[in-house]
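Right, I'll just put the structure down here and ask away after.
A single protein chain has been omitted from the complex, and every remaining protein chain is retained in its original position.
Residue numbering begins at 1 within each chain, and the chains themselves are lettered A and B in the order written.
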Amino acid sequence: MLKSREDLKNRRSLYAKALESQTAKILVCAGTGCVAGGSLEIFDTLKAMIETRDIPCSIELEEEDNGDSVGLKKSGCHGFCEIGPLVRIEPQGWLYVKVKQEDCEEIIDQTILKGEHIERLAYRKNGDICKKQDEIPFYKKQTRHVLQHCGQIDATSINEYLALGGYSGLEKALFDMTGDEIIDEISESGLRGRGGGGFPVGRKWGQVKKQTEPQKYVVCNGDEGDPGAFMDRSIMEGDPHSVLEGMMIAGLSCGADQGYLYVRAEYPLAVSRLQTAIEQATELGLLGEQILGTDFSFYLHINQGAGAFVCGEGSALTASIEGKRGMPRVKPPRTVENGLFNKPTVLNNVETFANIPLIIRNGNDWYRSIGSERSPGTKAFALTGNIVNTGLIEVPMGTTLREVIFDIGGGMRDGGTFKGVQIGGPSGGCLTEKDLDLPLGFDSLKEAGAMIGSGGLVVMDDKTCMVEVARFFMNFTQNESCGKCVPCREGTKRMLGILERIVSGLGEEGDIELLLELADTVSATSLCGLGKTAALPVISTIENFRSEYEAHIREKRCPAGACSKLKRIEIDPELCRGCSKCTKVCPVTAISGKIKEPFVIDQEKCIKCGACIPTCPFQAISEV
Amino acid sequence: MSHKFDSYTIDEIIDEFGAQPSSVIAILQGVQEKHRYLPKEYFPHIAKRLGVSEASLYSVATFYENFSLEPKGKYVLKVCDGTACHVRKSIPILDRLRSELNLSEEKCTTDDLSFTLETVSCLGACGLAPVLTVNDKVYPAMTPDKASELLKQLKEGLVDA
Partner (left out) sequence: MENRNNIMIIDGMPVEINGEKNLLELIRKVNIKMPTFCYHSELSIYGACRMCVVENEWDEIEAACSTVPRAGMEIRTNTERLRKYRKNILELLLAHHCRDCTTCRNNGKCKLQDLAMRFGIDDVRFPNTAAEPDIDDSSVCITKDANKCILCGDCVRMCNEVQNVGAIDFAHRGSKMTISCAFERPIAESPCVGCGQCAAVCPTGAIIVKYDFHKIWEALDDKNTKVTAQIAPAVRVALGKELGVAPGENAMGKIVAVLHRMGFDEVYDTSTGADLTVLEESNEFLKRLGEGGHDIPLFSSCCPAWIQFCEKKYPELLPHVSTCRSPMQMFASVIHEQHKTSSRRHYHVAIMPCTAKKFEAVRPEFALDDKDPVDAVITTQELIQMIKESGIIFSEIEPEAVDMPFGSATGAGMIFGVTGGVTEAVLRRVSSDKSKTALAAITYQGVRGLEGIKEAVIPYGDETLRIAMVSGLGNASALIDRIKEGEHYDFVEVMACPGGCINGAGQPFASADAKEQRGDGLYAADKMCSTRRSEENMLVMDMYSGVLKNRVHDLLHTHYTARGE
């Protein structure tokens, strides 16, 4: 139990020494992606091997390390899941990719015992071998501050977090700063909320602080619902203590003693890591009553979401914590005055809170030196879609889309050409070639008709149909609409209906205008952010790809060749020999015929999945 | 399938989270974790102890996607249809599984209660797209064929999920 600043400092230096004295460290990535690839089995195998070989090893960072032990740890997500499972070797900083259980023996024998690099496990790009993470093009252009610990430290060890300077932000805030000074520091850093809105964080905290009501709350929005975004998940899994620390500093600044973490139910690993972190912090006395001997007390609770995207909206989220339907309410009163349980509430998202300790520790000048003037700092993005490197990245604000997509993302995959990028998920817009040199920032994107949202970047190539993309997002929003206000509930339903007609070849003249009219009404009159932004994908795809809409409506043709209802798969009776191979893969048994006679596809049944095409030995099946 | 009302377990769950209206979601999650769905026989008792109406409990239970008022299968398969998975062709996987399990958008659970098939809007495992989960275990980079194979193994009890 740490009872004073001295206690904390002592513990920190103790563990920093212990960490330094480890001869080698093996960090097995235990993020959701690598776990799915079998990283936990790899961890267990390594552990068993180390034990049978009698190698001194510490799974948990111990106070006293003899200076000869090997640290074996589970780290958080590295963000480059598709080359996982990942194993990182320190102090060399080597990164082994696509590691299998069979590789464990070699890792122990070659790398740990002999200190030799295993070339075949390294990442290769165009024949070049990248030994270290920083040499990999995907990481080279990134600036990882918020994500710096993700993949580098044991995500389940508070000691390791402490050893690397953890909780020194809290320490500074607690002993050297007043509430107003904390808020001033955050205000001057220019930090804006990372959840999408970009509201100045310091101003929000200040508004909560000045409320006279004594009971205040800090709420962390970990309900990362945008399909295609997972930065908050990575932070919660990989560096949970940074979120806790950020929330505590927020509570300290404005006089709140209770914090709630609202986490999506789809993130069970994040929940368990946060739970562990809270238990550890409580045990050490960094959470609870009279922290480090001061009169600041802070308690944290975890609430799991139950499956509703709309709960990412502030008032819906607080309603959900209160045990109600997650339906947004009218404002005013605003959350800062009347939030959780009708008390003044600081509500920020995971990435925002994770920035706080860094700013307090390093000062606002440091923070403002990163990023752009109006959007300082870095931003994490989830880079997905038809590009070579998909994963989680962190870049300074002001980086251009071109750098993100072509340098970090490695350009388009499978030889496709770039067509557009959907930014900000279902509430964002679609940017095209002309926007590639746009610096990423809250205001610049808004001006371009898009938004950062929580930071999903879905890159699309020329085989992607933009009408279908609009339909996909509208389907999502429509499904996730809470149903409270008329324009969102009924308007998105009708917009979806029109889009569904268009992609199935039943579009009519006037549909585009009707879509735009509804889009205007829904955007202008909806109650909450979900509704207000629901039509953005439709508006921006019509603006940028109107001709694609027209081709669907007038010519019943999908220029990208993606809309399944507008294509037919047929068997050429001249070429078909009646071997029946195609029938075996058809998921809907749409193909029939007599052996040795030409087979036919029932177009009513066919779902145009195309599974049959490659199975035909005679190339008789094709899309027409 | 009717569920025998077991007030002892339910009271344990209620006591764990506290008998107040703000615990509704946590309590329902607790019940669902135990039974893999929300047996309606529990509702009057929960409502009474929490001092809320049964209608409002039902209201909360039907608002959130993760709550199920119908018994679910032994294996719950969730095909991710988040953006990343969608653009990497998650729908053919869903179609294949539906046809093999004889399920549809409306009917998600097999009659023998062995499989439930659902979609989920993002699992945050976009780097591995397309993914599906079986009782929360993530299976990365799926294809329709791999899904069929997984299903076969589940049916034969070769993998535990």
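Everything below uses one rule, namely that a contact is a pair of C-beta atoms (placed from the backbone, for glycine too) under 8 Å apart; a residue touches a chain by one contact, two chains touch by 3 or more.
Remember, it's a predicted structure, so these values are computed and weren't measured experimentally.
Participant: Among B:Thr9, B:Ser56 or B:Thr143, choose the residue that contacts the chain missing from this document, as touch is defined above.
Facilitator: Of these options, the touching residue for the absent chain is B:Ser56.
Participant: From the listed residues A:Gly169, A:Gly246 or A:Gly491, report the one that touches the chain absent from this view.
Facilitator: Of all options in A:Gly169, A:Gly246 or A:Gly491, contact with the hidden chain holds for A:Gly491.
Participant: Among A:Leu113, A:Ile129 or A:Leu514, single out the residue that touches the unshown chain.
Facilitator: Of these options, the touching residue for the absent chain is A:Leu514.
Participant: Name every residue on subunit B in touch with the hidden partner chain.
Facilitator: Within subunit B, the residues that touch the unshown chain are 40, 43-44, 52-59, 62-63, 69.
Participant: Of the residues in subunit A, which ones touch the absent chain?
Facilitator: Residues 308, 325, 327, 329-332, 478-487, 489-494, 497, 514, 517-518, 520-521, 524-527 of subunit A touch the chain absent from view.
Throughout what follows, only the chains that are shown with their structure count from here on.
Participant: Per the centroid of Cα atoms for each chain, what is the distance between subunit A and subunit B, given in Å?
Facilitator: It comes to 23 Å between the two C-alpha centres.
Participant: Quick check on the complex: what are the subunit B residues that touch subunit A?
Facilitator: Touch list, subunit B to subunit A: 20-26, 28-29, 59-60, 63-67, 81-84, 86-87, 92, 95-96, 99-100, 120-129, 131, 136-140, 144-145.
Participant: Which subunit A residues qualify as touching subunit B in the complex?
Facilitator: The touching residues are 32-33, 35-37, 79-82, 84, 224-230, 233, 264-268, 303-309, 320-327, 341, 382, 384-386, 390-392, 422, 425, 456, 458, 460, 464, 472-473, 476, 479-480, 482, 585, 587-589, 607, 609, 611.
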